[in-house]
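In this view, the complex is presented without one of its protein chains, the others remaining in place.
Now for subunit A:
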Amino acid sequence: MRDIAVVGFAQTPCVRETDGTTNGVEMLVPIFHEVLGGLGLTKTDIGFWCSGSSDYLAGRAFSFVSAVDAIGAFPPIAESHVEMDAAWALYEAWVKLLCGEVDTALVYGFGKSSAGQLRRVMAMQLDPYLVTPLWPDSLGLAGIQARMGIENGLWDERAMAAVAAQSRQHALSNPLAQLSGEVDADELLALPYVADPLRRHDCAPITDGAATIVLAAGDKARELCERPAWITGFEHRVDSPSFGTRDLTTSPSAVAAGKAAGADGVELAELHAPFTHQEILLRQALGLGDDVTVNPSGGVLAGNPMFAAGLARIGEAARRIHDGTAQKVLGHATSGPLLQQNLVCVMEGRE
């Protein structure tokens, strides 16, 4: 099998609201320049382009087609898109590289969540026959899952607040984070509920943003990057969309993806957990012990650009290989309601 590595990563600042359009061009142009410039590449060096975004988030049809303007697609390019987090676009690009069709790929995701009402937009990912017509909001659904875990003794509101406090503390070293600071779990617990048992700090913020990753194969990766983050396991699994049939206090698809990708022995993990209790759940599902550093960037609780946040987790994890601070890392992404679908990318540095 071909060796493939993450060689470049860039992301926009995570902000509550941008002035830009919902087609992402204003957010994408600067990060394309940053990631390609950093590698000494131009657009003609990229063999395949793949993106993740959502028309429901944008409120317009084919917003991902307008986004291609940010590339400057002339002469014509090879391009694809997933209506999912761009971590799944990364998976598609990885398969393309594995097949030997190309040696380089650029993957990007973008989302302007501030354009609409995110809690309602997220109802569009649910069963359209029996669930969406009730307009369940994303916070309300996550609240049910959080309470089930609390009542089963798997976590409590204090442990959830501690996750939020840790995220913001980690984010102090992340200049692109939306939320950061020293906060005390007791102070957080004194705040009112937004969807009992969830408080505001339990929920990822609403964020506009974009992220991009460059993949390269074999010698091309070694040529572009001093310490490529070699992908040693890349798997995604899905649970039934009928969440009333599942045990919501765990995530069989996360367990399976972690096992298949070889999560054992990672030093550091970036988890795509939009709610505090989901970070605890995922740590358990992926078997991450106390010795594993989780979300050193602050994770999505510190900034959650929809459709880019999962890709950014893989980028943040890869960055720790690039800068030599870690040897084996894990990036995780989720999609669908209540951790229905999970993707795990394990990366290693080599001397």
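Criterion: a contact is a pair of C-beta atoms (placed from the backbone, for glycine too) under 8 Å apart; a residue touches a chain by one contact, two chains touch by 3 or more; residues count from 1.
By definition in this document, contacts and distances are computed from a predicted model.
Participant: According to its UniProt entry, is the unseen chain "Carbohydrate ABC transporter membrane protein 1 (CUT1 family)", "Aldehyde dehydrogenase family protein", "DNA-binding protein" or "Glycolate oxidase subunit GlcE"?
Facilitator: Matching "Carbohydrate ABC transporter membrane protein 1 (CUT1 family)", "Aldehyde dehydrogenase family protein", "DNA-binding protein" or "Glycolate oxidase subunit GlcE" to the record, the invisible chain is "DNA-binding protein".
Participant: Decide which residue listed in A:I4, A:A105, A:L141 or A:A302 touches the omitted chain of the complex.
Facilitator: A:L141
Participant: Using the document's contact rule, name the residues of subunit A that touch the chain not shown here.
Facilitator: Missing-chain contacts on subunit A: residues 19-23, 25-26, 29, 32, 43, 56, 59-60, 68-74, 114-117, 119-121, 123-124, 128-137, 139-148, 151, 193-198, 240, 242-245, 248.
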